[in-house]
Structure formats: structure tokens, C-alpha cells
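After this line comes chain A, so read on.
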Amino acid sequence: GCGGSQVLDASSTKAASSSEASAAGSSDASAAASTEISGNLTLNGSTSMAEVCQALGEAFMKKYPNVKVDKSGNGSGDAPKAVEAGTALIGDLSRKLKDEEKPDDFDVKTIAIDGIAIAVNKDNKVKNLTTDQITKIFTGAVKNWKEVGGDDAAINVIGRESASGTRDGFESIFKCKEKCKYASELTSTGAVKTKVSSDKAAVGYISLGNVDNTVTAVKVDGVDATEDNINNGTYKAHRPFIEICKKGSEDDLINAWFTFVYSEEGKKIIQDCKLIATDEKGNGISAGSASSKA
Partner candidate 1 sequence: MKQETTALETAQKSETPVKTSYGNISGSEDIKVSIKDLNLYYKDFHALKGLNMEIPANRVTAFIGPSGCGKSTCLKTLNRMNDLVEGCRITGKITIDGEDIYDPRTDVTLLRKRAGMVFQKPNPFPMSIYDNITYGPKVHGIKSKTELDKIVETSLKAAALWDEVKDRLKQSALGMSGGQQQRLCIARALAVQPDVLLMDEPTSALDPISTLKIEDLMGDLREKYTVIIVTHNMQQAARIADNTAFFLLGQLVEYTNTTDMFNNPADERTERYITGRFG
Partner candidate 2 sequence: MLNEKGTESLYAKHKRPADAVLKGLINAAAVITVVIVVGIIAYILVKGIPHISWQFLTTDYSTLDQNRQGILPMILNTLYIVIITLLISVPVGICSAIYLTQYARKGRLVRAIDFTTEILAGIPSIIFGLFGYTVFCVMFRLQTSILAGSLTMVICILPTIIRTTEEALISVPSNYKEGAMALGAGKLRVIMGIVLPCAMPGVLTGVILAVGRIVGESAALLFTSGLGFNMPGKGASGAMDHIMESGRTLTLHLYTTAMDSTGPNTLNVAFATAAVLLILVFVLNRLASLASKALRKG
């Protein structure tokens, strides 16, 4: 038909001419000074990553005054769609990409690791549970604390809403996907924590970073829930926080963002958000990769 006869080309002064001119490469972009990087850095996806993203964004904007970081989205599920459609530069997920989300289309970067603590009330005598016990408690096979060495009280199992990344992480690690029998499903880590701290018979899972003196994080198979144990691979319950962008893209803004995230400054912010920072290659996490200790 009309073949390639008419194609628009870039020209800052006048409308299209038919000559072909390729746009200048972006190779020199990385050398740009901080003031030269400008634009909107749009992040879309998980809500539980909102806090860390907002925090990183705040610092990033301070460093690059011409950039505006905008974090939106209603959950991890939004991330691949938004990046695919080009409405967001970066997608946030608090879980791994699913197969139907075409993981091959994206560059996947793990920016942090979130430990999952099994939290019980401070007055609960139980301080240690085995993997098997946890599975049984959450699937309803064990119904009373005395069966696992506690007082005589019916166990109140608290979970997160079905599509939560935390829940997804927890259920896949303890192999109880779709089998858990919850007494309540709450929509945030904070809510679970509040619930557990006020209910003697409750048990729930929360972000490790959110553990404080109001609840007890039980040992799993005798291992304390700590950053170190996660890093050395002995504590198994954790999940990645990942960010995705279009495969092979070399956008100045995106490069600057990830450079910042993996910088010392970025790591500090991530740790302030009570997460475990990762290194640049952190594709998934191999527990031994030591460089994340900053």
C-alpha cells in the first residue's frame, strides 16, 4: 500500500519531512548531571511497598530537583499492566511475577527483602513452632494452643486478604495455599499486628520490619526471625520486594533511580523502612550473597 513513503521524523522547527533520520542514541545520557535529569518517574503497583517507595522517592526528588516521583496503584497486580501500557515507568510487586504476567517481557530487580514473622501475643507461652506445626495451625488441623505446648485456648488464626503479597509469600513457604482457615482476614500488616497484640489466642503473619515490643515473633524450627538469619538462609519465611521495568530499556531516569536505590543512601532508607536491602544483582535472593550487609 502506502509503503514507508510517508513517515514522520523528529524536527524541532517544522512539521514532518520524508527524510529518515534516526534519533540520537542515549549513550551519553548517563553522564548527565543531576539537574539534567528531569521528568516524571511513575511507579505503580503494590501498596505494601508504598512506604518504601515513597521514602525512596522523597530522597530521590531531593537529589534530582527536576524529577517528580509519583507512586500510585492499588496492588501488585497493577504493576505489569501499567508498565506494559507505558503508563508507569516502573512497577512494584511484593511477590514474584506470575507466569501469566509474562515475566520475560520485563527487567526484574529485587530492591529489598521483607521477612515474614509469625506473630503471637506477648502473653502466649509458645515461643517456638515447627514448620509443620505452623502449617497445621493455619490449615485448622491444630485448633488449640495446648496441642503445641501453650495454654488451653482456641487458636484465632488471623490472615491477610486473599491477594496480599504477604499472604502469598507465607502460604507458599508453608505450603498451605488455599487451605488456610482464617478467623479474620485483615487488609494490612498493621491491622494484623494490632489484632494479635490485643488477642491472647491469636496468631498471624506480619512483615518482619513491623515486629516491635507489642507482639512476639516466634522462632521457626528453633531459628529466630532476624535479618541475619534470613541472610544466612536459616530463616526461611521471607519474600522479595521487586521492581520491574520494560526489558532492555535504557532510560536515564530509570537508570538514575536504580543507581540511587542500590547506593548507600538508598540502602539506608530501605533499612529505615525495616526491610533488608539487597545488592544490584539481587535477582531473587540467594541467602549467602553477603554484600547486602551495609
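On how the list was made: all candidates are chains of the complex that A comes from, given by their letters.
Here is the rule we use: a residue touches a chain if its C-beta (ideal position, glycine included) is under 8 Å from a C-beta of that chain, and two chains touch if they have at least 3 such contacts; residues count from 1.
Note that the coordinates shown come from a computational prediction; the quantities given were computed from them, not determined experimentally.
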Single touching candidate for chain A, where 1 or 2 all sit in one complex: 2
Sites on chain A touched by candidate 2 in the complex: 38-40, 42, 44, 47, 50-52, 54-55, 58-59, 61, 65-74, 82, 85, 87-88, 186-191, 193-194, 210, 269, 272-273
